[in-house]
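Every protein chain except one is present and positioned as in the full complex.
Showing subunit A:
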Amino acid sequence: MGREVSESCVDSLLTEMVSMYCNRLYANKPELAASRIDAIGYQVGHQLSERYTMERPRFTDHLDAIKFICKDFWSELFKKQIDNLKTNHRGTFVLQDNRFRWVSRMSLDPSENGDLSQENAEAAENKAAQEPNMHLHFSCGVIKGALHNLGIACAVSADPSHLPACSFVVRIKP
(Lines give C-alpha, C1' and ligand atoms only; values in the text may rest on other atoms or scores of the structure.)
Protein backbone atom coordinates (compact mmCIF):
# COMPACT_ATOMS: atom_id res chain seq x y z
CA MET A 1 0.00 0.00 0.00
CA GLY A 2 2.36 2.67 -1.20
CA ARG A 3 1.58 6.28 -1.76
CA GLU A 4 2.58 8.03 -4.96
CA VAL A 5 4.12 11.42 -5.47
CA SER A 6 3.80 13.52 -8.57
CA GLU A 7 7.17 13.76 -10.26
CA SER A 8 6.72 17.36 -11.31
CA CYS A 9 6.11 18.23 -7.65
CA VAL A 10 9.45 16.71 -6.73
CA ASP A 11 11.16 18.60 -9.57
CA SER A 12 9.57 21.87 -8.49
CA LEU A 13 10.50 21.28 -4.86
CA LEU A 14 14.12 20.62 -5.75
CA THR A 15 14.32 23.61 -8.06
CA GLU A 16 12.84 25.90 -5.44
CA MET A 17 15.09 24.54 -2.70
CA VAL A 18 18.23 25.09 -4.77
CA SER A 19 17.12 28.53 -5.82
CA MET A 20 16.25 29.50 -2.27
CA TYR A 21 19.61 28.45 -0.90
CA CYS A 22 21.59 29.95 -3.77
CA ASN A 23 19.75 33.18 -4.29
CA ARG A 24 18.26 34.09 -0.95
CA LEU A 25 19.84 32.42 2.02
CA TYR A 26 23.48 32.21 0.98
CA ALA A 27 23.41 34.52 -1.99
CA ASN A 28 27.09 35.40 -1.95
CA LYS A 29 28.48 32.22 -0.51
CA PRO A 30 27.98 29.40 -2.96
CA GLU A 31 30.21 27.03 -0.97
CA LEU A 32 27.98 27.33 2.09
CA ALA A 33 24.88 26.86 -0.04
CA ALA A 34 26.46 23.78 -1.61
CA SER A 35 27.31 22.21 1.72
CA ARG A 36 23.85 22.95 3.11
CA ILE A 37 22.20 21.36 0.08
CA ASP A 38 24.55 18.40 0.46
CA ALA A 39 23.48 18.03 4.09
CA ILE A 40 19.81 17.98 3.13
CA GLY A 41 20.56 15.31 0.56
CA TYR A 42 22.51 13.36 3.18
CA GLN A 43 19.53 13.17 5.52
CA VAL A 44 17.21 12.18 2.68
CA GLY A 45 19.57 9.46 1.49
CA HIS A 46 20.01 8.21 5.05
CA GLN A 47 16.27 7.77 5.54
CA LEU A 48 15.60 6.40 2.06
CA SER A 49 18.25 3.73 2.37
CA GLU A 50 16.61 2.51 5.57
CA ARG A 51 13.34 2.11 3.70
CA TYR A 52 14.70 0.48 0.58
CA THR A 53 16.89 -2.06 2.33
CA MET A 54 14.00 -3.32 4.40
CA GLU A 55 13.23 -6.53 2.59
CA ARG A 56 16.74 -7.41 1.58
CA PRO A 57 19.28 -9.68 3.24
CA ARG A 58 22.40 -7.97 4.51
CA PHE A 59 25.22 -6.96 2.19
CA THR A 60 28.45 -8.88 2.29
CA ASP A 61 30.85 -6.25 1.00
CA HIS A 62 31.21 -2.78 -0.47
CA LEU A 63 30.59 -3.93 -4.02
CA ASP A 64 27.24 -5.39 -3.02
CA ALA A 65 26.21 -2.14 -1.43
CA ILE A 66 27.28 -0.10 -4.49
CA LYS A 67 25.38 -2.49 -6.73
CA PHE A 68 22.34 -1.99 -4.54
CA ILE A 69 22.68 1.76 -5.07
CA CYS A 70 23.03 1.29 -8.81
CA LYS A 71 20.09 -1.03 -9.22
CA ASP A 72 17.42 -0.97 -6.52
CA PHE A 73 18.00 2.45 -5.01
CA TRP A 74 18.25 4.19 -8.38
CA SER A 75 15.18 2.33 -9.69
CA GLU A 76 13.13 3.43 -6.70
CA LEU A 77 14.18 7.03 -7.12
CA PHE A 78 14.36 7.43 -10.88
CA LYS A 79 12.63 4.34 -12.33
CA LYS A 80 15.81 3.33 -14.08
CA GLN A 81 19.15 1.83 -13.15
CA ILE A 82 22.60 3.30 -13.36
CA ASP A 83 23.79 2.82 -16.92
CA ASN A 84 27.43 2.13 -16.26
CA LEU A 85 29.50 1.23 -13.21
CA LYS A 86 33.26 1.36 -13.24
CA THR A 87 35.70 0.63 -10.45
CA ASN A 88 39.41 0.61 -9.94
CA HIS A 89 39.03 -2.14 -7.33
CA ARG A 90 40.77 0.10 -4.86
CA GLY A 91 37.78 1.85 -3.38
CA THR A 92 36.80 4.20 -6.18
CA PHE A 93 33.58 3.70 -8.13
CA VAL A 94 32.18 5.72 -10.99
CA LEU A 95 28.43 5.55 -11.46
CA GLN A 96 27.27 6.88 -14.78
CA ASP A 97 23.72 7.84 -15.57
CA ASN A 98 23.22 8.77 -19.20
CA ARG A 99 20.15 10.81 -18.62
CA PHE A 100 20.00 12.01 -15.05
CA ARG A 101 16.41 12.76 -14.26
CA TRP A 102 16.73 15.79 -12.09
CA VAL A 103 18.81 17.79 -14.56
CA SER A 104 17.35 16.40 -17.76
CA ARG A 105 14.86 19.22 -18.03
CA MET A 106 17.21 22.03 -17.12
CA SER A 107 18.19 24.58 -19.65
CA LEU A 108 21.90 24.55 -20.34
CA ASP A 109 21.92 27.46 -22.74
CA PRO A 110 23.65 30.42 -21.07
CA SER A 111 22.39 32.98 -23.55
CA GLU A 112 18.86 32.70 -22.16
CA ASN A 113 19.51 35.33 -19.52
CA GLY A 114 19.06 38.06 -22.12
CA ASP A 115 22.17 40.18 -21.43
CA LEU A 116 24.16 40.75 -24.54
CA SER A 117 27.15 42.72 -23.28
CA GLN A 118 30.38 40.77 -23.05
CA GLU A 119 31.16 40.71 -19.35
CA ASN A 120 27.55 40.05 -18.46
CA ALA A 121 27.46 37.14 -20.85
CA GLU A 122 30.40 35.54 -19.03
CA ALA A 123 28.86 36.09 -15.62
CA ALA A 124 25.56 34.77 -16.89
CA GLU A 125 27.29 31.72 -18.28
CA ASN A 126 29.00 31.09 -14.95
CA LYS A 127 25.77 31.46 -13.09
CA ALA A 128 23.93 29.17 -15.51
CA ALA A 129 26.65 26.58 -15.14
CA GLN A 130 26.32 26.77 -11.37
CA GLU A 131 22.64 25.85 -11.24
CA PRO A 132 22.93 22.21 -12.34
CA ASN A 133 26.00 21.90 -10.11
CA MET A 134 23.93 22.84 -7.10
CA HIS A 135 21.32 20.24 -7.98
CA LEU A 136 24.07 17.69 -8.27
CA HIS A 137 25.24 18.53 -4.75
CA PHE A 138 21.86 17.32 -3.54
CA SER A 139 22.18 14.05 -5.48
CA CYS A 140 25.70 13.52 -4.15
CA GLY A 141 24.35 14.04 -0.65
CA VAL A 142 21.65 11.43 -1.24
CA ILE A 143 24.20 8.84 -2.36
CA LYS A 144 26.54 9.70 0.50
CA GLY A 145 23.76 9.45 3.09
CA ALA A 146 22.60 6.11 1.74
CA LEU A 147 26.11 4.64 1.78
CA HIS A 148 26.89 5.98 5.24
CA ASN A 149 23.76 4.32 6.57
CA LEU A 150 24.97 1.03 5.11
CA GLY A 151 28.20 1.45 7.02
CA ILE A 152 30.41 2.71 4.20
CA ALA A 153 32.17 6.02 4.81
CA CYS A 154 32.80 7.71 1.51
CA ALA A 155 33.10 10.96 -0.41
CA VAL A 156 30.86 11.52 -3.42
CA SER A 157 31.40 14.06 -6.16
CA ALA A 158 29.64 14.61 -9.45
CA ASP A 159 31.05 15.25 -12.86
CA PRO A 160 28.73 17.54 -14.78
CA SER A 161 30.70 17.93 -17.95
CA HIS A 162 28.30 16.16 -20.26
CA LEU A 163 24.85 16.97 -19.00
CA PRO A 164 22.28 15.38 -19.05
CA ALA A 165 24.64 12.45 -18.71
CA CYS A 166 26.10 12.58 -15.24
CA SER A 167 28.83 10.61 -13.47
CA PHE A 168 29.09 10.26 -9.73
CA VAL A 169 32.48 9.38 -8.32
CA VAL A 170 32.36 7.52 -5.02
CA ARG A 171 35.62 7.29 -3.08
CA ILE A 172 35.45 4.93 -0.14
CA LYS A 173 37.47 6.08 2.84
CA PRO A 174 39.73 3.31 4.11
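Please note the rule applied: a contact is a pair of C-beta atoms (placed from the backbone, for glycine too) under 8 Å apart; a residue touches a chain by one contact, two chains touch by 3 or more; residues count from 1.
Quick note on the criterion: contacts and distances are computed from a predicted model.
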## Note on the structure
Record lookup, UniProt, unshown chain, options "Trafficking protein particle complex subunit 2-like protein", "AP-1 complex subunit gamma", "beta-aspartyl-peptidase" or "Alkylglycerone-phosphate synthase" -> protein name "Trafficking protein particle complex subunit 2-like protein"
### Candidates A:Arg56, A:Lys86, A:Arg99 or A:His162 - the one touching the absent chain
A:Arg56
#### Entry: Where the unshown chain meets subunit A, residue by residue
43, 46-47, 49-51, 53-54, 56-60, 149-151
